[in-house]
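Partial view: only certain chains, each at its native spot in the assembly.
For clarity, chains are labelled A, B, C and D in written order, and residue numbers in each chain start from 1.
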Amino acid sequence: MATLQTRATARIMMSPAVILLFLWMIVPLVMTLYFSFLRYNLLMPGTEEYVGFLNYQYFLTDPAFFTALGNTLLLVGGTLLITVIGGILLAIVLDQPFWGQGIVRLLVIAPFFVMPTVSALVWKNMLMHPVNGLFAWIARSFGIQPVDWFAQVPLFSIILIVAWQWLPFATLILLTALQSLDGEQIEAAEMDGAGPISRFIYLVLPHLARAITVVILIQTIFLLSVFAEILVTTNGGPGLQTTNIAYLIYSQALLQFDVGGASAGGIVAVILANIVAFFLIRLIGKNLER
Amino acid sequence: ETLTIATVNNGDMVRMQKLTEDFTKKNPDIQLEWVTLEENILRQRVTTDIATKGGQYDVMTIGTYEVPIWAKQGWLLPLDGLGADYDKADLLPSISDAVSVDGKLYASPFYGESAMVMYRKDLAEKAGVTIPEKPTWDQIADAAKKMTDKSTETYGICLRGKAGWGENMALLTATANSFGARWFDEKWTPQFDQPEWKKALTFYVDLMKEAGPAGASSNGFNENLALFQTGKCGIWIDATVAASFVTNPKESKVADKVGYALFPTGGVENHGNWLWAWNLGIPAGTKKAEAAQKFVSWATDKAYTELVASKEGWANVPPGTRTSLYANPEYQKAAPFAKITLEAMTAANTSKPTVKPVPYTGGQFVAIPEFQGLGTAVGQQFSAALAGSVTVDQALQSAQALTTREMTKGGYIK
Amino acid sequence: MARSVTTQRKLIFTIIGWSIGFLIFFPILWTLLTSFKTEGTAVATPPQFLFFDWTLENYHEVQSRSDYGKHVMNSIVISVGSTLLGLVLAIPAAWAMAFSPTKRTKDILMWMLSTKMMPSVGVLVPLYLIFRDWGLLDSRLGLVAVLTMINLPIIVWMLYTYFKEIPGEILEAARMDGASLMKEIIYVLTPMAIPGIASTMLLNIILAWNEAFWTLNLTAANAAPLTAFIASYSSPEGLFWAKLSAASTMAIAPILIMGWFSQKQLVRGLTFGAVK
Amino acid sequence: MGSITLEKVSKSFGSTSVIPEIDLEINDGEFVVFVGPSGCGKSTLLRMIAGLEDLSGGRVVIDGKDMSNEAPAKRGLSMVFQSYALYPHMSVYQNIAFPLKMDGQEKSAIDKKVKDAAHILNLTNYLDRRPGQLSGGQRQRVAIGRAIVRQPKAFLFDEPLSNLDAALRGNMRLEISDLHHQLKTTMIYVTHDQVEAMTMADKIVVLNAGRIEQVGSPLELYKSPKNVFVAGFIGSPRMNLVEGPAAAKHNAVTLGVRPEHVQISKTEGLWKGTVGVTEHLGSDTFIHVQTENTGKITVRTDGDFATEHGQSVYLTPDPSRLHLFDANGQAI
């Protein structure tokens, strides 16, 4: 494969995608960087002036910032936890032979196709609403005090909604991975006297490691920027309990129209995302190479 | 020529969209393109567009909050070509004030609203309370507590709790106004550390805890509407437009049992000064100004009211903009809430929202550009107080701190 | 493992499987049911499951209010267009990375992926300004361009993993057989990678279809896809559950059906070739 | 301590019968090879013995006890799979220790047994590696190691060498034979390679389409195959099978003669033909001759016989070494 000729062509073939992506990244990034040093409110044109690190100072000292950072991590972590564990269990169930397997599989993957806004609206108003919602009705039918989801456990509620959307993704990947597990390995373990639980711990889980890594990588990328669900359900409240970094920037950019502040926030988010990415890549590097 | 019109997805606008044909018949050379969006998204879209001079829209539906701010920036065309039939003098004075700057009309009101008390006459009777036409908060609280019967899922009072400058902060700012509180003093110092705010917020939180529904901290207008319509609320204090929904027998179980009263007062002579209108404005950059004005005048003049009345009945005409409508006996018959609505609208004074002097105009909002962000941030604190995750004092303290911060950043506080 | 599965075991898993499937699908089912209710029944307690007066009124209402066809058309053009454009850019790039890897190939891939981590809302204003100046606002072309760039990293990555599964020997065989580079890609690589390309396409169409930030903020009347359509039904004043349900059903139906029909391919696509 | 008896064992998948009915006796300590063409049911039979596949009928008796419905782990057998089926994420040590760990044995006991096994198999230096870091032969040994530590009643091997290259296969063959001499445990070994069968087995079971064609020691099968199938299958290069007049002369339908039992001469002989491809192995030469009346015949001569492509030669089969078969392919 590796002649000088092919290597030269390879570089040419790669360049359109790389150059375009680079422009796509760098142009807005530079503009954002530039704006982040300005006092720039869209609603007050003509007042732009250089303010140094003021925007960063305000963004980073915003009492909401650390809460939002924590919430972001909780949201990503919680969703990952639910989807990975749920995905493994679900994949195992779907891997068993039973009647109507194909249909159940269709049912399970369906949430992946639902737009985030739609699913947030449906969950909030039709399911989780403490008075009109279905959950409340079920709770009351059993004589239990219905949970007031968005007041008592707001972040968890968001996690639940987001997890519902991503569970199919995790399930499908893990199911495929599960199906690629070498049957002879399982048989070997059986001959070796391993029961179902030992087989799960010693064979299935390690086999899934790579797939789990992929799930974590991809989902993290998407989960870091979740905000439609928050906007629709809680507006980041009550208090700051459901404000994440993406929402915080959103409120700067599209509520206050403070372009300078939002740009500073955007730059901070890029840096944070890259820190996360750095750890992810090290994690992936190990697990994907195998 | 094609006009692109951005509008909000409320019933009255949807109705207007359906009547497009009437306009195009009269103006065959003008086509209409509608962009109907949910309120928050609409606001983002039109604000981004007008501030960056994107020029995507020829007519925008904007609120009374934006009109003065945008007009000052020179982003809106003054509406002086609306035609002879428009009859500017017929507009309700409070509304007309809200959309004018220096006496010039910058947007034409499509429908307007204030806030009022809606209550269940049957429940009040059962609980043995009466609600006067001009109630005080104490009377409301008393009645609400008596109406509450959690075993039958009847809650005495439903109030907004979902965080947002246009959600719980609309109600709470109006309530605070009625308790004599204000957002800022003349020097733009935030006033959340003052006793009036504490009194108002404590009252609200206590009342909701005792007589409010579960999940109040995430209830907005729609959630409360659903609750009231399904008969779960005794009292609901909210925008006047709600009246037409709760009296609509197709949607509401309690259509014939609703009584009305003015927004309560809390010790000072102030009914909250809640005033809102959705208006049609024309961005300064449009190349189709003439056609746009034609459309605006069609959609907001008296003839349009009659058009709607003839097609959909008087109960469905856009309310709250014109004196003549409230003088119309047919409307009065179709809308039992007309009188109170008019009273509430006239009582609202946006140039002097509180009893104490303030540097801003507004009512249930403060008409400065920072208010959307600020209001939402403060709203989050207050909804946390309602949810019980922080105390009222903590909420007020955080509100004070973050407002001071933002005002300093914005250059108000030197 | 060809030992017989006892009927009892199968029965147990049938019950478990169907319960879980039903639970997960329930919110969608509930939306579907609600779309056939009147607004009043939609919020009624206790909830009505099947025995209510089924009505198509909401669908009428939705249809009369907005031009569903136009939105669907836009969604299709934008999602398919951006995916195809993405493929045209990504196939050569992935070819290069898979068959002529250098030390930096992995880094480039990771860098590409990291461009997806930028919060979109942070760059809205810069992009809006660029779009305004280039006259791309509210044009399908503009959206196709944006979504192409957003999804390009994923497309490249997926294709890369698929291409890596193709033995390099086959391309060498083509080279020995006298195929030029272009012909090698057109006649040999692409047809061999069809399954991978198809699943990449599917996944990216779905992602583009559901993308709700740029599609909302860069469009007005002409290029607005289904996300904008939904935005005109969520939370107006008044009851809207049933209408929203109808609109939601209409918005997700095309992609859901497409997803279901092509789920075999999709599974491959979702796994990013990472699970062999 | 390791005798296995199959009684009327049969197997069908759905409606297709893969193994009609088999009776077989395997004695303690024997090295039995199942051999046969691909798809004849060797693996299936082995897996039924292991308990990885249900019986459709009949009984599997191990050491006098009916184990037909016992779980695989309970039968006291170890299996080595074609793909090795090593646990890829465990080190060699962990792989070998796994069955002991599952058995709940003590750490120190496990350690001793693993080290012993590693020693026997020359794996001591690789205990910390992952299977992915081993060569094919080493992997094979780890798989065997995992099988020995349990000290099973019998080993089952399913084509354990088919993934290795020729040279390595030769070595591993010897190693497994050695191991059998050392451990003296019953071994059942599946292969479709007749060389493996011949060189390793005490007893070969030739299977064809789920049926046993012949059971016997390697030399028995080589010298007196019961039928055409066994004759053609055992021996390398294949036995020459001739039909027509040449066979009819001996009152048989098919006449078989092994390449090493055909005389080649440049001057005279029974069958005339021309030389096709000649394969020089150094020690021997295989000459493929296209005869005039009896088809293609392969002849084995010693390394020094010189021929040319296209040359005329004469062949004479050794009359004492002819194999004769009737119309049903049975030996006469």
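Criterion: a residue touches a chain if its C-beta (ideal position, glycine included) is under 8 Å from a C-beta of that chain, and two chains touch if they have at least 3 such contacts.
Please read all numbers here as calculations on a predicted model, not as lab measurements.
**Q** Can you write the chain counts for the whole complex as a formula in the shown labels?
**A** So, if we count every copy in the file rather than just the ones shown, we get A x1, B x1, C x1, D x2.
Note that in this section only the chains that are shown with their structure count from here on.
**Q** For subunit A, which other chain has the most distant CA centre?
**A** Result for max centroid distance from subunit A is chain D.
**Q** Roughly how many whole angstrom separate the Cα centroids of subunit A and subunit D?
**A** Chain centroid spacing, subunit A to subunit D, equals 55 Å.
**Q** Could you state the distance in Å from the CA-based centre of subunit A to that of subunit C?
**A** Taking the mean C-alpha position of each chain, the two centres sit 16 Å apart.
**Q** Subunit A to subunit B: how many Å between their CA centres?
**A** 36
**Q** On subunit A, where are the residues touching two or more other chains?
**A** 42, 125, 131-132, 187, 254
**Q** Where in subunit B do residues touch two or more of the other chains?
**A** 44, 48, 52, 153, 226, 230
**Q** In their complex, what parts of subunit C are in touch with subunit A?
**A** 1, 5, 9-11, 13-14, 16-18, 20-22, 24-25, 27-28, 30-31, 34, 43, 45-47, 89-90, 92-93, 95-97, 99-100, 102, 106, 108, 110, 112-127, 129-130, 149, 152-153, 156, 168, 171-172, 181, 206, 209-210, 212-213, 226-227, 230-231, 234-235, 241, 244-245, 248, 251-252, 255-256, 259-260, 263, 266-268, 270-272, 274-276
**Q** What does subunit A use to touch subunit D in their complex?
**A** Counting only subunit A, the residues touching subunit D are 182, 184-185, 187-195, 198, 202-203, 206-207, 209, 290.
**Q** Which part of subunit C faces subunit B closely enough to touch in the complex?
**A** Against subunit B, subunit C makes touches at 38-40, 43-45, 64-66, 124-125, 128-129, 132, 137-138, 216-217, 220-222, 224, 228, 231-241.
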